[in-house]
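Let me give you the structure first, and then I'll get to my questions.
Missing here is one protein chain; the remaining ones are kept as they sit in the complex.
So, chain A:
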Amino acid sequence: MISFASFPSTSEGSGSYTNTRHHPKIEEDEVGMDLDEDDFEEGTQRLTVPGESITSSHAFMRGHGTFVDDEEVIASVAGTVERVNKLITVRAVRSRYNPEVGDLVVGRITEVQPRRWKVDANSRQDAVLMLSSVNLPGGVQRRKLESDELQMRTFFEEGDLLVAEVQAFFADGAMSLHTRSLRYGKLRNGQLVTVPPILIRRLKSHFVALPCGVDLILGLNGYIWVSKHVKESEQEGEEGFDAEAVYSNKNDSIDDATRIAVSRVSNIIKVLAAHFVPLTDTILLEAYEWVVEQEGNVKDLLSDEFGETMVASLGLVPISLLTDVMHTGGF
């Protein structure tokens, strides 16, 4: 909260302008401050705003979120300044998802086009899922026929959720997805939770099976799929690749205990996201155990009070207080 009301209200005369500057608390050099090399020490955290000069471009290289003007590296987004050796980047807190090849994403089909689907994956542009990069019924590898093209809606329809991997980029920066693995494909038996993409860290596996009978898919684009646990042996195997099961729109029967567990996990994720806590499987598991101990109602989880107690008692830290975990892989 800020309010600058420091000018004298009775200054009726034509007092010189320099006496009536309104924001005397903010000195010029405080806003346009320059960085010495010392400021980039490990563990320190610096915030910046667009247009603020960070450092000289002779000593450093510009990374994402910066540009060079007049031999200076200048921030172009508001966020934290990070440095890896000579590379300066600025990471915005609330930006859209920046895809990288190999990322696991959860998306929603927005459009069916000739030989491709358009997928909303929280990125700047819609992602593209080509017909040639999905598994088709009747053998995993085969040429796509015209008949496949005509029945594209039997695989994915508008509004369907799917999990996929970023395969490549087009010339204009749009990402191309693929679902050529048995773990990828259409999603069912669960619900979607959306969080800021910055909160999802790269993990060894983004498929998490919690012991409470809940499966999680942590999409790097900030979309999280919380669903009923499917046993390893019951997953659609390579041998009996069953198009019916993979592209089915019907949910399995889910018992009440699983439903409660799924909504509990979703609410925990929402609470952690509201407090800007980065999500990992261990944090989620700890939070889940803590919540079960409290024996509260699932819906009570979402109250501010409860959320704050949970974050405090688990000793979780918001992302802005974590430093140099981004590129150095601190986890």
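Brief remarks on what is shown
Heads up, the rule we're going with is that contacts are C-beta pairs under 8 Å (C-beta built on N, C-alpha and C of every residue); 3 or more make two chains touch, one makes a residue touch a chain; residues count from 1.
Here, contacts and distances are computed from a predicted model.
Entry comment: the absent subunit's protein name, as recorded by UniProt, is "Exoribonuclease phosphorolytic domain-containing protein", drawn from "Exoribonuclease phosphorolytic domain-containing protein", "Protein farnesyltransferase subunit beta", "Adenosine deaminase" or "Methyltransferase small domain-containing protein". In the complete complex, the hidden chain is touched by one of A:Arg124, A:Arg153, A:Arg259 or A:Lys299, namely A:Arg124. Between the chain not shown and the residues A:Val77, A:Leu177, A:Ile224 or A:Val246, the one that touches is A:Val77. Taking the whole complex into account, chain A touches the unshown chain at residues 1-7, 9, 11-15, 17, 20-23, 26, 28, 31, 47, 49-52, 65, 67, 69, 74, 76-80, 92-96, 124-126, 172-174, 276, 318-320.
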